[in-house]
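Note that one protein chain of the assembly has been removed; the remaining protein chains are unaltered in position.
Right after this comes chain A.
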Amino acid sequence: MAEWNAYYQNEDEDEEQEEGEQSGDYKVTGRDSLVFLVDASKEMFIKGEDGEPSNFDMTMQVVRSVYTSKIISSHRDLVALVFYGTEQSKNPRNSFKYVYVYHDLDEPGAKRVQEVDALRGEKGARLAAETMGSGETSLGDALWCCANLYSDIKLRLSHKRLMIFTCRDEPHRGDSAKDRQARTKASDLKETGVIIDLMHLMKPGGFDVAPFFRDIVSQPEDESELGLHLEPCDKLEDLQKRVRAKEQKKRAMARLNLCLGEGINVAVGIYATAVTARKPAAIRLYRETNEPVRSKTRTFHMQTGSLLLPSEIKKAQTYGKKQIVMERDEVDSIKKFQDPGLYLIGFKPMEKLKTHHHIRPAVFLYPEEGEVKGSACLFSALLMKCSERNVFALCRCVSRRNYPPRFVALVPQREEVDEGKVQFTPPGFNVIYLPYADDLRTLDPPQCPSASQIQVDKMKEIVSKLRFKYRSEAFENPVIQQHYRNLEALALDMMAPEDTEDLIMPKVDQINHRLGPLAEEFKDLVYPAGYNPESKSVAKRKTAIVGGVAEKKPKAEVPEDELRAHVQNGTLGKLTVPVLKEACKQFGVRTTGTKKQELIDF
């Protein structure tokens, strides 16, 4: 199954854009699912010192952020929210006491986000007390109930995860029968492929995983130190990080062989760890019913009106007067150089990797022991040695069938864990795509005088005043955030969308304040009196506008016979866009395009 997907993933997008290579969206594997099983006992509602939020409040914030991030990044995943240790019960057949299914497994939507919001803060705690209350605890029943949620789903689930949020390390207070029942249920769940994680929260006296929860949670994949011996979370940020790390299922974009030489193939998976998130494409709805419509594209013959089979079409490009025609499979075969795979060329010291040699986001390489046994060992040895010797591996890379080769640098990355033993940098190679000669443009840098050391030192003071610790996850994309706030507002009939803070806006006042007199001092050092970098260009632009309007837009017209000559010679490409547009008007052709090719094609 996995094999199949790796090979045929993105078949649809494939046709549309090469960027599909970067995207990690998988439609074929089935849905991911995630159940939040949250302790609703009284202990969870105890507020921290200094008005710190309660564990329950913290959990709800995390649940909400997972909901909204799922909506943005993977809306087809299923999420459920279940409380245990409640007074009230609410579950499908109402067969379990003290278990409250707040949301069953489904795609998250606007309403659910709102409902989770309602449980946040002071008000939320009151609402929780009213609707659910806190009662006895039977984790076994809760797990059983969750098992039913999974089995009620008729869809294919590819990845099943259950996260327990609690601050009680002995939920049944030593009731061994209940403990046993919970263990049995947990192992049943694990049997059916559900991975159980514990998100244990701070409690006075410390959280001891050993007596009970050790047998409940799933063993970490690698049987190493990771996973179990975590410190309990006491900070929202940590909890969020921990949940995020677990919540996203990693999937390989492709599985390839890294070939070192004849017969030495290391199986590796390629993972996209950073993919440009875009506003999703709009979908078309039928005006009457608001139901989505499907689009079908057909190719047919203009004269006969019959649908054209693929064998009845060819591909062509025209240069000058010459039309060059190829079969469709020829067009594809031109792009084929080698079969997919990574092929080692050699090694280079790290300083040979230039910062400016950047053409696309990097991807990540990790061994696939399941494909070729021994891969992990050789991979690990390569990783250790490359890292130790500060070299990168240069490879030729064909990422998919009929893709022309690109060269990549495999940059070693050793594993790094934080104090809580949570991995924040995974071990593996980062794959940096390198530019070809065509990708580097020739520039003519202007000759400018360099700054003196005094000027440089003054700037250093400015730089030091504005230092901060960059974290890549610190900046939200204001465009996407606004888009989703708008949708949220429309979906929930809100009066106005929630405000978004534009995090990539410079905090001008703060900066000015921090710099104080430094800005003026620097300007005195580098700019002569009366020099204003802003006004200068503004003034320039103004004159351009004043003088430009009349002459800059000459009537873009070409005599008809000249135009015909161009058409006959196939040299329309030499005309400018406005001229072409005008010509289209002249001949009564309606255009909306602004691209030259489109206009010529008419």
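As a working rule, a contact is a pair of C-beta atoms (placed from the backbone, for glycine too) under 8 Å apart; a residue touches a chain by one contact, two chains touch by 3 or more; residues count from 1.
The rule we apply is simple: contacts and distances are computed from a predicted model.
Within the choices "Codanin 1", "Sorting nexin", "X-ray repair cross-complementing protein 5" or "Protein prenylyltransferase superfamily protein", the name that UniProt assigns to the complex's undisplayed chain is "X-ray repair cross-complementing protein 5".
Shown as candidates are A:46, A:210 or A:526; the residue that touches the absent chain is A:526.
Only one residue from A:110, A:146, A:182 or A:217 touches the chain missing from this view: A:110.
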